[in-house]
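Heads up, one of the protein chains got dropped from this complex, but the rest are sitting where they should.
Right, subunit A next:
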Amino acid sequence: MSQTPRTTALDATHRALGATMTDFAGWDMPLRYGSERDEHQAVRTRAGLFDLSHMGEITVLGPDATRFLAYALVGNIATIGPGRARYTMICQEDGGILDDLIVYRRGPVESPEFMVVANAGNAQVVLDALTGRAASFDVEVRDDRDAYALIAVQGPASPAILASVTDADLDGLKYYAGLPGTVAGVEALIARTGYTGEDGFELFVAPGDAVALWEALTAAGAGAGLVPCGLSCRDTLRLEAGMPLYGHELTTALTPFDAGLGRVVKFEKEGDFVGRAALEKAAADAAEQPPRTLVGLVAEGRRVPRAGYPVVVDGQVIGEVTSGAPSPTLGKPVAMAYVDAAHAAPGTPGVGVDIRGSHEPYEVVALPFYKRQK
């Protein structure tokens, strides 16, 4: 990874704001602008503004687009209504997770067009897999990574902030829906999606419009306490909300059933799909003999568990931490971990995390750590 990291259309804006930058999946991205805990709390209580332009957009269109995506992905793409979105996954033939995705249906059912949004680090893998799987379909798979900047406004004040700069019908825009609209004079796909556990929006715009949109949202949110937010707080926000992150909770070594997300695999859909046979077996195995289970851990002390630390009971390793951080909302360190099913029940006694040689006590809890009041 010695290549120069890519920069987003908002790079100069981040630097002018004094952001601490970090290399993330080959992109130079804002880690934080000031205190990451203040940014976290702003999203939980007011609003935060994120540059997510590193996410990988892939457009799929053509007569067979619906049937093709139903074959290439594990979800039931045919049932995504116009202007709606779906959380799904793309798996290998052996059932291993290649990436988790959000698929937006754009345009009417009779002329299908979808935007597939992949994680930055997997965008090329997903593009290659989709292209490879498209051979026998009348479909175009288009790399649109450079066609979009992505700006998110997240937090309880975000509907009011966005409403002040758009005429789009936000009240009619449900969670996991997206509609084209004009925001502060900029053409955007306005999606009610996010990765923070709060209400919020993701705005896909042309890179040339990104600075104008960012500045308009900054101005519109100033009175409501909106602040720019970096990837550091995005990670603690998604962790508190119990949302998996590829490379941590999700890997090619795990099937969706291993990750406790078997619900995204739709065996009932029409036709074959990549990974079906392996996933049917994984589903049966998971029902019969549960594999390791993804659980939440809350610290009794103050030392922070990190990805890769062993989870222990009586000195025996019974699992591994996949993500860990001090939770600003709980005021304690929290972690997600895969643990043996026998130790996965909330309240299981004697569970600890091996933090650099010392076994610190942890409480097993159900995920998520945080759920917003609706």
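Odds and ends about this structure:
Definition applied: a residue touches a chain if its C-beta (ideal position, glycine included) is under 8 Å from a C-beta of that chain, and two chains touch if they have at least 3 such contacts; residues count from 1.
FYI, contacts and distances are computed from a predicted model.
The unshown chain of the complex is recorded in UniProt as "Glycine cleavage system H protein", chosen from "Sugar ABC transporter ATP-binding protein", "Cytochrome c-type biogenesis protein CcmF", "Asp23/Gls24 family envelope stress response protein" or "Glycine cleavage system H protein".
Shown as candidates are A:G75, A:G181, A:P326 or A:G352; the residue that touches the absent chain is A:P326. Listed residues A:R37, A:R67, A:H248 or A:H359: the one in touch with the omitted chain is A:R37.
Touch with the chain omitted from the figure is made, among A:R106, A:H248 or A:R306, by A:R306. Counting the whole complex, the residues of subunit A in touch with the unshown chain are 20, 31-32, 35-37, 232, 235-236, 302-304, 306, 325-326, 333, 356.
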